[in-house]
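The complex appears here without one of its protein chains, the remainder shown in place.
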Amino acid sequence: MSQDLTRRTVLAVLAGGAAFLVKKANGQIVWQVNASRCINSRLFEAGVEACNLCTTECVVALSAVRAVNEYSKCGRCNICPAYFNITSAVNELGQPSEKLCPRDAIARKAIGKVDPEDPANNFYEYIIDEEKCDGCGKCVMKCKEPLGLGSITLRVRYDKCVNCNYCSILKACPQNALMQLPIDQAL
Amino acid sequence: MSRLPQVIGRACVILALLAQTALAQAIPYQRPVDTAPQADSIGGGYKVPAVQKPLPRDYWLQVLDVVALAAAMGISVWLVLKRRSRKWLTALTIGSLAYFGFYREGCICPIGSLQNVVVALADPKYSIPMVVTATFVLPLVVALYFGRAFCGGVCALGAIQELVVLKPVQVPRRLDRALGLLKYVYLGLAILFAVKPALARDFLICRFDPFVGFFRRTGAPHMLILGGAFLVVGMFVGRPYCRYLCPYGGLLAWCTRLARRGVTITPNKELDCGLCAGACPYGAIERMRAVRRNCLYCARCYAYCPRERGVAS
Partner (left out) sequence: MQYRHVQVIDGKGALRGIAVDGNGQLYAAGDSEIRVFDRNERWPTSRPAHAVAVASDGSVYAGEIGQIEIFNGAGKLLHTWRDEKLLGRVTAIGFTKDSVLAGDAADRAIRRFDRGGKFLNNIGKDSAVNGLLIPNGVVDFGVDAQDTIYAANPGKHRVERYTAGGELLGHIGRFDGIDPAGFTGCCNPTNVAIRDGIYTTEKAGPRVKAYDFSGKLLAVIATDLFDANCKNMDIAVDARGRVYVVDTVKAAIFVFEPVKV
């Protein structure tokens, strides 16, 4: 009989603890890159090599971190330094001959009123293929002010992130640029 | 006039507090869009496309994980205590390894959730979703009634070791007991590191999970080597991680003291042949009786028992 009593006590303790935790529960907590800390997007860090720890440290194949272009903040430049390697030789179109992305994950298309004669007259949309991107941060670094407008940032993709208890990118990140926050507050 | 500095001081404190709360809740990297050309400026019927925002695993799928966990434990209990079938339990083991291990990539698991529960209890600012609480509590409740049903056929870490047991040797009883204490030391350390303040916090169990690298098909080389070593050792010493290191196993073992039922070897018609004790790779049969504390619900003893075969036919 005494055994039953103790089991009941243990169950009561478990139920009490669970009730406490459930009451405290605040939706899902996810990892996100804090772009104002990330050296690739942080302001006043012009001319620094891009950091690619998000690619190399993530436990998910190809990384759960991807570069995301916030279209409304994009300057839509003809010579986008995140799309082109702007220090490569200029070709006959007056554009740099090389692209920046090592995985060719960025596509561009002319938008709005298009001048087919002179590519410099147009606005361009830059679309990142998230299945190709591995979050190496090269384009993020080049898009940043003052060179660009900082529309591209690194973000954790929740459908890929396995929500480790201790993010292995954070473990390696010298800027402590990953943070946990409730899903409704995360980008 | 003399009160002015005080007022300013207080205002500063309030401002500092406000700033702190604002920082704590700040969504990263918000800056006003003032120079980027917008749709009306671009013209030509252009519309700014929405930025894709992938959602995490749907809530109902997360609940499904918990339901799958509960169901798998129910099946495990039924297969071992009622059906007494090693064959079907092996099928369940493979299924669990595929789903909880390789499909869900080892997350979330009750073993790791132990740390989150501890942190959520200790840190007023940290909270865990309901599914994590349920994942942690369910196997313990089952253990309180039926023993370590979670360990047999459900736990992915157990399953991967279960399937490599090749030629198990009996570990000397004393050594087995001494090594078994390690898991309580590990449990203590895991709790100790988890209750540290947020920045110093570490999740030892996840960090040193030897098999999660296999489940995710990627990982630090030293952890993959460690996992490989565990599997190689596991061919000869049955389920070494479960028996000697798993901190959650320690909790489950404690719960089994109160269990109403557990694995019983052919009650009332024993032959005292000892075949079952020889078959148990985990040293969980003492004096022809399954020790609930150590029994990992693998059902090998049934498979090797002449009486069981009689029962089956």
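Letters A and B mark the chains in the order given here, with residues in each chain numbered from 1 onward.
Just so it is clear, contacts are C-beta pairs under 8 Å (C-beta built on N, C-alpha and C of every residue); 3 or more make two chains touch, one makes a residue touch a chain.
As the structure is a computational prediction, the values presented were derived from the model and not from experiment.
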- Touching the absent chain when the full complex is considered, from A:C77, A:L170 or A:L187: A:C77
- Task: Among A:W31, A:Y71, A:F123 or A:Y158, single out the residue that touches the unshown chain.
- Result: A:F123
- Item | Touch criterion as defined above, residue of A:D115, A:D129 or A:D159 at the omitted chain | A:D115
- Item | In subunit B, positions touching the absent partner | 34-37, 41-42
- Kindly note down the residues of subunit A that lie in touch with the hidden chain. 43-44, 46-47, 75-81, 86-90, 94-96, 112-115, 118, 120-123, 145-149
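One rule holds in what follows: only the chains that are shown with their structure count from here on.
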- If you average the CA atoms of subunit A and of subunit B, how many Å lie between those two points? 29
- Query: What part of subunit B is in contact with subunit A in the complex they form?
  - Reply: 25, 27-29, 31, 33, 35-38, 42-46, 48-49, 51-57, 59, 105, 107-108, 112, 115-117, 120-121, 127-130, 133-134, 137, 140-141, 144-145, 201-203, 206-207, 212, 216-219, 255, 258, 260
- Task: Within their complex, state which residues of subunit A touch subunit B.
- Result: 3, 6-7, 10-11, 14, 17-18, 20-22, 24-30, 32-37, 41, 59-61, 68-76, 111-114, 123, 125, 130, 149-151, 153, 157-166, 179, 181, 183, 185-187
